[in-house]
Structures are given as C-alpha cells and as structure tokens.
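Left out: one protein chain. Kept in place: all the others.
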Amino acid sequence: MELNSSKFAPVAKETLGTERIVRPSVNYWKDAWRRLRKNRLAMAGLTILVLIALLAIFAPMFSHYKYDQQMLTLRNHGPSAEYWFGNDDFGRDLWTRVWVGARISLMIGIIAAIIDLIVGVIYGGISGYFGGRVDDIMQRVIEIVYSIPYLLIAILLIMVIGPGVSSIILAYAITGWVPMARLVRGQVLSLKEQEYVLASRTLGSSPWRIIFRHLIPNALGIIIVQITFVVPQAIFVEAFLSFIGLGVRVPLASLGYLLSDGATYMRLYPHRLLFPTAVFSLILLSFNVLGDGLRDALDPKMRK
Amino acid sequence: MLKYTLRRFVYMLITLWLIISFTFVLMKNLPGDPFGEMSNKIPKDVKAVLMREYGLDKPLWQQYTHYIGNVVQGDLGVSFQFPNRKVTSVIKQGFPASLELGIFSTCLAVLIGLPLGIFASLKHGKWQDYTAMFIAVLGVSIPSFVLGPILSYYVGVKLGWLPAGLWKGPQYMILPGFALSFGTLAILARLMRTSMLDVLNQDYIKTARAKGLNKLSIVWKHTIRNAILPVITILGPIFVNTITGTLVVEKIFSVPGLGDQFVSSVYSNDYTMISGLTIFYAVVLMIVIFFTDIIYGLVDPRIRLGKGSR
C-alpha cells in the first residue's frame, strides 16, 4: 500500500460526524409494517378479510334478492348462474343470506372488540398502574370471573333475556374482556417502572394522563394483536350459540345459523353447508393468520 | 403447597356459589310465571297449593337458602317440561357417554397436539414448522360444529369408513372424538411450540449445551419438562372447551349424552333442566380445574416448595 505523509494529517472532527446516530432508528410502526408485509400468509389473511368485509357490506346491496325473499319454486336448488350459492328451503338466495350473515358476524366481532378495548384495557390499565392492594383485589376478581365457564353463563342469560344479537353481545361482555385485561396489566406493570414514566410521575402528572398518554400507547402493539384474536373468538361464540338454537331470530341469518341449518340438511343439499362453512372458516382463518403475523411483527423482543 | 391448595379450593367454592346464585336469580326472572301458558287455566287455590309446595310463597331469601341447600345436597330439581324427570337421573343417563367422549377427545388432543408442537419448535423456521403450524391454525379456525358435519357426511356417509353417528361401540367414538379434539389439539400444539421456543432461548439451555449433553437429552430433560408447565395451566380451560364442544358434537353425531340433552332442553325451553345441568357442568369443570391447578403445583418445584409462588 502506498502511504504518503498527507495521509497522516489529522482530520477535522466535523468530517467524522461523531454525533451521527450510527444505526438508523427505524420507526417502530414502519418497521412492524415492513415485517408484516414480508409475511405472505398474514398478508393473504388481510387481503381475504378486506374482500370478505367488502362483500359483506356491498353484496347484499347489489343483490337482486333480499335475504328474506322467498321463492318457493326454487326450494333447495343448487348453485346456478343466477343464484351463485344456490337457494335454501324457502328458495331464498343463499348468496345474499351468506353475506348478510357475514355482516352480522363481523359486526358482532367488532362490537366485541370495542367492549374489549373499553373494559379490558381500562381494567387492566388501572390494575397494573396502581398495583398493591387495588391490583390484588382486581386480580382476584379476574381469577374468579375467568374460572366461570362463560358459554354456560351465556346460555343461561340468553334463556332469560331472549335470543338476539344484543344478548349475544351482552353474554360476551360478561367475561370476554378478561384476557385483554390480563395482557394490558402485565404490559403496564413492566412499563410503569421505566424512566420516562417515573419522570412523568415525579413531575406530578395525573394517573389518568400517565395511563392514557404513556402506558397504553406503548401497550398498543399487544392490544392490537389481542384484538385480532378477540374478533374471531366472538364470531365463534355467536356461531356456537346459533348452532344450539340461541342465536339471531329468523328470518335474519347469521353465519352460525346458516351453518346449523346447513348441517341439518347436509345429506340432501350439501351446498347449503358448503358455502356458509367456507366463508365462516375463511373469516376465522384469516383473522388467526393475520393475528399471528401481527404478533411476530409487533413483538417488542424482536425490536432492534 | 398447602396454602396454594387452600387458595385454589376457596376460589372454586366462590365460583360455584356465584354460578348457583346466578342460576337462582335467572330462575326468579324468567319471562312469564312459573306455570307457563297454563297459568290462567289453573284455579287460584290449586295455584296457592302448588306455590306452597315449591316454596314460592316464602320470602326471597328463604327461597334462596332453600335452593342452595338443595343444590348442596345434590338435588338439582326436576324438569320443567316433564315434572317426573329429575335432573339428576337425566345426568346419570347422559353423563357416561359425554365423559367417554370428552376423555377420548382430550387424550387424542394431548397425544397429537403436544408432539406436533414439540416437532414444530425443533424445526423452527423450516417447512415442517410452517406445515405443522398451518395445520394448527386450521384447527383453531375450524370449530367442531363445522368439522363435525363435514366428517359425518364425507367420512361417515359418503365414504362409509366409520359410523356417521350414534353411540354403540368404540368405533362410534372416532369421528365425534376427532371433531371435538381438532381445535384443542391445535391450541395445545401452538402453545407447546411457543413454550418450547421460549425455553430453548433460556440461558439454562445454553448451560446444558455447555455441559456437552446431546440434543436428545437437552430436549427431553431440560426443554420439554420446563416447556410443558405453562401447558398444564391451560388443561383446565382446554377441558372446558371440550365439554362445551360436546354440546354441539353430540347433537351432530346423535350421541345420547348430556350435551345432546342440554341442547334439547334449550330447544324446548326447559329452564329448570338447563339450570340444573349448568350447575352440574360447573361443578365438574371446577373440580377438573382444581385438580389441574394442583397438578401444576406438584410439577413445578417453585410452587410445590412454597417459595416464589404466584
């Protein structure tokens, strides 16, 4: 190598850029999104969900038939060019009914998610933030609520207040929020010891401010992941209750109702089971793979 | 350990008490009056006698203590629709089939789910892992009431390989058992895999490797034993899943079990039957959860020896 003396001249500090941050600090959410996009399965799930949601919103609107429109000459006809999913025992258009059902299922899922967000996040946040006795008592309550087999309670409840979408949601609300509360509590417990929170606390910020400004935004990753598991869970509960006859009232049809109906007539008219099953399973499957993908993408442990 | 056991026991009692109270409150708030549609046809004095007979003329709190007393003595009341059928005799008739089905399917789930999860974790990031986890995600996404009819129709009716329904011998268990276990199996596989990966990342696994142990004994003695602990904690909830699953699976496969009975009661609005069965289910589940908690305590020395208990 050729070395001349000029190479041994000291270099000015500025050109070195000592202060430049060496590893680019990538934005957390951007980073997560980048990781999620690489996960093909999760992206497929997301795409399918968007498609299903669009169909659930628009397919019944643009359909030529109403979901409860009976066409008795077409009883139990298989799929055709006019009736893509065939007809049911009153000749109603299954295509329209399936998407109306999907609409109801998704709506129940979304409302459950909102309940979870409100009750679970606040409960967990308070329990984790205050700690000590408050936390102790709140944890005992959770342990007890959690050990109640809630499908049974849901059944009892619905027997009394009568079946319907609102009963299903109320039944879900009794215990559905517990896992979320647990997660948020755990997260808050570990976050609240961190310096910026301590600093904020010494500066006299109110607990609410700290919980909502500092703790919950930082737990957002976990909350989002949990939501993607709550929605299919609620959809499942609805279908289960419908299946045992405690779901929405006729002529309205949720996916669970269509499934139960389809199962009854399966041997004679398999198409009546096939289509609701396919849509229902696709919804659950998509949520689950999306949730898995999100968990991997948002996992703070993988954060560099 | 004793303290731990006691605490679990108290929780169990509180939960049971809540459920029984809940059923009582519901009974009192049923739509219409206890005599249903026939109410108007029954003469006033007959009604009064009946009310006295059922203790409905007493103050509410007495009815409540009476109700609890009955339940504690194992008297769960009689059917609302068929007053000569006692809830307990219905249980005696239907529970054995449900229990068999439940145990069979839980065994199936454990015997397939755990190895699947272990296998996936050891092949972490490889195609075997992805395949196993795809099967598991299918299991989580396809509930028993979807899988059941499909199995019953295609395997049972179309292919005719196995009985599509009814309950007359061991081979009748296979399809409903599998339909019931698929979801549980998937949950177990996923949890076991996560737990394994977690443990494999622990420092003590590095210690074990630094000792020069071979792969097999590291996996067997150090990893699985620790990884299985969190899985034991969910055996209780898993069993709850299975029991609630029997409700629909028994209906689909026409298994003459308690679940089938429960669903029929729902269809016929047999309120007393439903609350009696609910209490029974609750008791069974509580006992199972209690014992899984105890087993967990026994397996984990940190709890067994009373230190660092959570």
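Each chain carries a letter (A and B) given by its place in the written order, and its residues are counted from 1.
FYI, contacts are C-beta pairs under 8 Å (C-beta built on N, C-alpha and C of every residue); 3 or more make two chains touch, one makes a residue touch a chain.
Quick note on the criterion: contacts and distances are computed from a predicted model.
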Missing chain's UniProt protein name, "Putative DNA metabolism protein", "PadR family transcriptional regulator", "Acetolactate synthase small subunit" or "Peptide ABC transporter ATP-binding protein"? "Peptide ABC transporter ATP-binding protein"
Using the touch definition up top, pick the residue from B:Gln93, B:Thr131 or B:Gln202 that touches the left-out chain. B:Gln202
Those residues of chain B which, in the complete complex, touch the missing chain: 202-204, 206-215, 217, 221-222, 225-226, 229, 299-302, 305, 307-308
Under the stated touch rule, tell me which residues of chain A contact the chain that is not displayed. 1, 3, 5-11, 16-19, 21-23, 35, 302, 304
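Quick note on the criterion: only the chains that are shown with their structure count from here on.
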Please report how many Å separate the Cα centroid of chain A from that of chain B, as a whole number. 24
Sites on chain B touched by chain A in the complex: 11-12, 14-15, 18-19, 22-23, 26, 29-31, 133-134, 137-138, 140-143, 145-146, 148-150, 152-153, 157, 240, 243-244, 247-248, 251-252, 263, 266-267, 269, 271, 274-275, 278, 281-282, 285-286, 289
Applying the document's contact rule, which stretches of chain A touch chain B when the two form their complex? 41, 143-144, 147-149, 151-153, 155-157, 159-160, 162, 232, 236, 239-240, 243-246, 259-260, 262-263, 266-267, 270, 273, 277, 280-281, 284-285, 287-289, 292
